[in-house]
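Only one protein chain is missing from this complex, and each of the others stays in its spot.
For chain A:
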Amino acid sequence: MFSEVVVKMIAQGVVDTLYMTLVSSALAYVIGLPLGIALVITDKNGLGPQPVVNQILGVIINLLRSVPFLILLITLIPVTRAIVGTSLGPTATIVPLVIASAPFVARLVESSIKEVDKGVIEAAQSMGASPFQIVWKVMLPEARPSLLVGAAIAVTTILSYSALAGIVGGGGLGDIAIRYGYYRYQTNIMLVTVALLVIIVQILQEIGMRLAKIGDKRI
């Protein structure tokens, strides 16, 4: 049905998509996880209430989250060039992906940690745990199942963002779908790439949910 060249291209697309998604997700968590923890701690009912810091963080996060990804993608092209040296290809796409998804990850982390029973945190305080110990030994481990569910959501969302990056030559399956399927009316290529995206999302989501379930001792 497809020539060897096309098959190779699609295979490369899969690799690029996974590369973009996973690296971006990892970096988004490097930024988003501490940010989410900071949101919880500086909350007015948190371990170290800092209302001003909390509000500033909240506003920045909301601002970044309210800009449509496509706009962010284009606006960030100079930044991407400065960092990566080019605005094309999967590595370049990682920059806007991380900037767009880190605030989203921060909110996911925040809501997961806030699910942790306040009583358990109080118990840890009554044992003389420091705020750092509470974050590290109570909040994160107790929120682990919820954090993993959140991670599955984040990764699949980042994957769909990465496909959008195809518009500006971001590489990966989305790029192929747009260039061949949309611009050149090669519907079969588009269908295959979309199907592959669906399969990858299913797999990533399932892995996340399973990990969350296996690790959860509440059931």
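Heads up, the rule we're going with is that contacts are C-beta pairs under 8 Å (C-beta built on N, C-alpha and C of every residue); 3 or more make two chains touch, one makes a residue touch a chain; residues count from 1.
Everything below uses one rule, namely that contacts and distances are computed from a predicted model.
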{"item": "Hidden subunit of the complex - UniProt protein name among \"cytochrome-c oxidase\", \"D-methionine transport system ATP-binding protein\", \"Protocatechuate 3,4-dioxygenase alpha subunit\" or \"Electron transfer flavoprotein subunit beta\"", "value": "\"D-methionine transport system ATP-binding protein\""}
{"item": "Omitted-chain contact residue, chosen from A:N62, A:T86 or A:S130", "value": "A:S130"}
{"item": "Residues from chain A at the interface with the omitted partner, ascending", "value": "117, 119-120, 122-130, 133, 137-138, 141-142, 144-145, 215-219"}
